[in-house]
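Rather than the whole complex, this shows some of its chains in their spots.
Chain naming follows the written order as A, B and C, and within any one chain the residues start at number 1.
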Amino acid sequence: MNRDVKVAILTMEGTNNEEEAYLSFKHSDSSPEIVHLKKLENGTKKLGSYDIIFFPGGFSAGDYVRAGAVMAARIRSRLMKDLEKFVETGKPVMGSCNGFQVLVELALIPNLTKEYELEAALAPNMSNRFEARTVYLRVNRGNCLFLRGFRDGEIIKLPIAHSEGRFTPRDGNVLRKIIKNGMNVLSYVDDKGRLSGYPWNPNGSEHNIAGICNREGNVLGIMPHPERVFYNVTESDWTRHEWRPGMGYPFFMNAVQFLREKF
Amino acid sequence: MVVLRITVTLKKAVEDSEGSSVLKALRLLGYDNVREVRSGKVYFITLTKGSKKAGKEFCEKLLANPVINECVVDD
Amino acid sequence: MTEPKASTEIPVLNKTRDELLEISKSLHLGLSSDEMLMIKSYFENEKRNPTDVEVQAIAQAWSEHCSYKSSKIHLKKYIFGIAKEKVVAQGDAGLVSLDDDTAIAFKMESHNHPSAIEPYGGAATGVGGILRDILSMGAQPIAVTDALYFGTKTVKGFPSPKFIEDGVIAGIRDYGNRVGIPTVSGGIVYSEHFSPNVLVNVGCVGTVNKKKVMSSAISEPGIILIIAGGKTGRDGIHGVNMASAVMGSGEDDITTVQLGSPITKEPLIHAVLEANEKGLLYALKDLGGGGLSSVVGEMLEAGGIGGRVDLEKVPLKEKSMRPWEIWISESQERMLLAVRKENVNSVTEIMDNWDITSSVIGESVEGKRLQIFYEGLEVLNLVTEFMTSPKLYDRPRSVAERRVVQWLPKYPTDFKKLLVSSLSDKNVRTKEFAVRQYDHTVRGSTVIGPFTGIVGREGPSDASVIRPDWNKSSGVAIAHGSNPFYSEVDPYLGGMAAIDETVRNLISAGAEPLGFSDCLNSGNPENPEIMGEFVSMTKGLHDSAFSLNIPFVSGNVSFYNETGNRRIPTFPTVLGVGKVEDISSSITPDFKGIGNALFLVGVPTTDLGGSLYYRHLKLEGGRVPYSDPRVLKRRGWNLLKAIKSGEVASIHDISDGGLATTVSEMTIGSKIGASLDVSPLGLRTDFALFSEPQSSWVVEVRKGKEKQFTDHLGDDSVVIGYTQESELIVRRGEERVLLIDLQSILRNWKRGYS
């Protein structure tokens, strides 16, 4: 029997990708649970009792102030210690889309100084529009546990759907360090695999950054949605290629396997 | 009772895509005298007690991300 | 503000007809003098005057919007009752069967009037409302759809068409995206007919375990009523009355305007479904038009029982609300849950876990009467049946004499120009500027979305396909049909064409059509000519659906879409759902390979009325292409067989812009060209390429399967060419009539979107 892997998918009003995240983990041989922030705040549930934390996409609190801001503020005021502790154990933490925005607002990403200070933001898309499309991404996997099994330089395709995804580092220094450390694990590219402008880079991210892993490799934040393409048949161009596992599948399998290997 | 007016804008160095799109729309409507548009959000926050200082805290804790935003409190 | 009085008496006894009408006007009831007389005679029997709460409640229930008083007689005759055996259940939405355990709940509804006044809020709350209808059946919403009709002219006193368009699209985007249900299908039509009467027809599709289908009827005493979700406010008062009259200028209607709160709805959906899953709900209904008044009345009346409600228990946004305002407010994001006593705590706990406000407000009691109290004082006491039985109208109608003049267009000199103008026409070219603002992949179950093909250069798809259950291989296909241009020329044939298009689109995804929802848009029903059009339209819908033996399981009527002397054509938007047995065999319109044979299934026509070709030539009238439902059935179902046995590589139906446009669109997502020869089609080349024959498709057949395909389709198919590496070339025998490179096709179709 495999060790039971418990996944917390954090939710509050407006997060709305918990369903597909739940199913992706479920189909990766783990035991996901949708956990309302409220339950963590009032102590009914504890972050420490889970093996993996997933911040789903959506519009937490409507994204009214700024994407992810309200959820991050709530977590920072009551749960930050627990979350930092979780991260420091080396267990996997992942956020996609709104989840990425929350991770950045919490300064879990990029967290270059390990002091949890704000070094980046996800600004409104340059197009000033919500963008829903499939994008090409180049993998630069480094030590990111979620990307084990992908080849470096491999081009993958994932759906995006967001209006605030423009990765903006605090300054040139932060950007340089991210690149130097190989933390920019996913980059938007064109159909030839080159860093290109809009629409290939759908939001105007600095250096075409689509996803960032922390230096330790256990916290991943990305704008695209691997949980929506766990299976091949939900990829937008699946009718044009042979059957294979979905492009999102490895993200979840990797996290669950990693956990089983290391913990 | 005080009403704070908190204005959150993007820093000058951060491209303001909404501002640009309003600029473009105004030009299309024929307003050639418009030179620049910057956009932002404004919150009117009514406090039973408290002061401008509270507003600063709201900026830090919730309303602005200092990496990209400026946050101004008026009362 | 003084303390709200519980209620005031409205003196109707001893009043004359004219005085009664005056009362109706001054209280914004929107009731006719006949209807006021019915109220009077009811209260003569009760030997008292009604309260304000009572007359307001009756006015809601009897509004056109809630009661269908002008359309019901016709709907009964032509729309209800077709293929009854295929309907699993009906209520706020209708259900058809997907497989042994699962039913599909779906409905399309208009939110025209609210969107004309406040485009953003009107469209957003349209989505919110249609989601609630699906939720009311106990179903998980799996897709949102929107068919939009925008004007092109600025009308004095109304916002510019651009302002309306941007607002509507933003409203659908912000609500749908925030609530986390993918918006996957719809349409956008531009015509000056829709200035300033914009039409916003929104649909929703959901799935539900057949054993968990909720009803809205309460048929026993002692069932507890719980209101859950948003709080009740002054917003949305008299919304239904507004939708039941000709539009005035917007600013008077401030109390009817709402923006909606998707992040209240999002957890509400989870909570209600969780309660249903756990078997804790007895009955369920959403609060829409008419507010609590309609919902409570209808739930009790459906089960033939009485009830009581204590209005002060309704959670309010503003303390100063009057009882009648609480009773008829149409505030968004509210559901009414009927629950057995022993389950009340479990249900409120679930609501609480999702951070949802809920409150017990009343219960069902023996008898036929509904009683409403406000802080102990009775403010309403009515026989529910009286409220829910309005006067039905068989309004006078006339059928305008239609002299069919079919103009013969001059033979065109430049076919390439003609094709380019079709591809880049606002009604044909890509709708990505809108649809890519809609999240169409959320929930991770979108198998075919609105655009398909090579990433970065996707073309249009015909129907979307959703896989509702990750553990099963079956899929739900969703598509629309409507053609206001045909309907304007001929409402009967326009109705048939809407069904034809819906079926064509579903077949194109490899789906068997299962059911329709009809959203009927029209003008003032008190105008006999419009009523005549309305009845012709319903006959058209009937004749097609009856012959196909496919039911209308739900729908909606929106009258009074007119302002001054400007009105919309009378036409339906049809939402159709279909079943894909195995999603891995569903098909998209992008060409798949080089050197494959291209078949035309169907026959070009000389009937050009309402076609894009005619419109470009600024020709009016003409014969609208005829949809023969028997032919549609034969070709469509034979195509399904061909698709199932793997013969079909790609397929796209012929609609706006005809064969030439259809083939061009197939090159977009594939970067594969085609060579066509139209000589086997006989007709003049412009007719062959640009007429819009009904029940027609272009099909790319896999190599080696041509014979099998022709066996399936028989005389309905003819080879018109093959796919090739680059360019679209059209010949007529030896003569080349058209050559266009794939880049030009892409560029023109994407015009206006960057």
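The criterion applied here is as follows: a residue touches a chain if its C-beta (ideal position, glycine included) is under 8 Å from a C-beta of that chain, and two chains touch if they have at least 3 such contacts.
No experiment lies behind these values; they were computed from the predicted model shown.
The shown chains stand for their kinds once each; the full complex in the file has the makeup A x1, B x2, C x1.
By definition in this document, only the chains that are shown with their structure count from here on.
With each centre defined as the average position of its C-alpha atoms, the distance from chain A to chain B rounds to 28 Å. Inter-chain spacing, taken between the CA centroids of chain A and chain C, is 36 Å. If each chain is reduced to the centroid of its CA atoms, chain B and chain C end up 39 Å from each other.
Contact with two or more other chains is made by no residue of chain B. Residue positions of chain C touching 2 or more other chains: there are none. Residues 12-14, 16-17, 19-20, 23-24, 27, 36, 38-39, 57-59, 61-63, 129-136, 157, 159, 161, 190-191, 199-200, 225, 227-231, 233-234, 236-240, 243 of chain A touch chain C in their complex.
For chain A in complex with chain B, the residues that touch the partner chain are 65-66, 69-70, 73, 76-77, 105, 118-121, 123-128, 168-170, 204.
Of all residues in chain C, those touching chain A in their complex are 173, 177-180, 262-264, 266-267, 353-355, 435-449, 451-456, 458, 467, 470, 583-584, 586-588, 590, 592, 670, 754.
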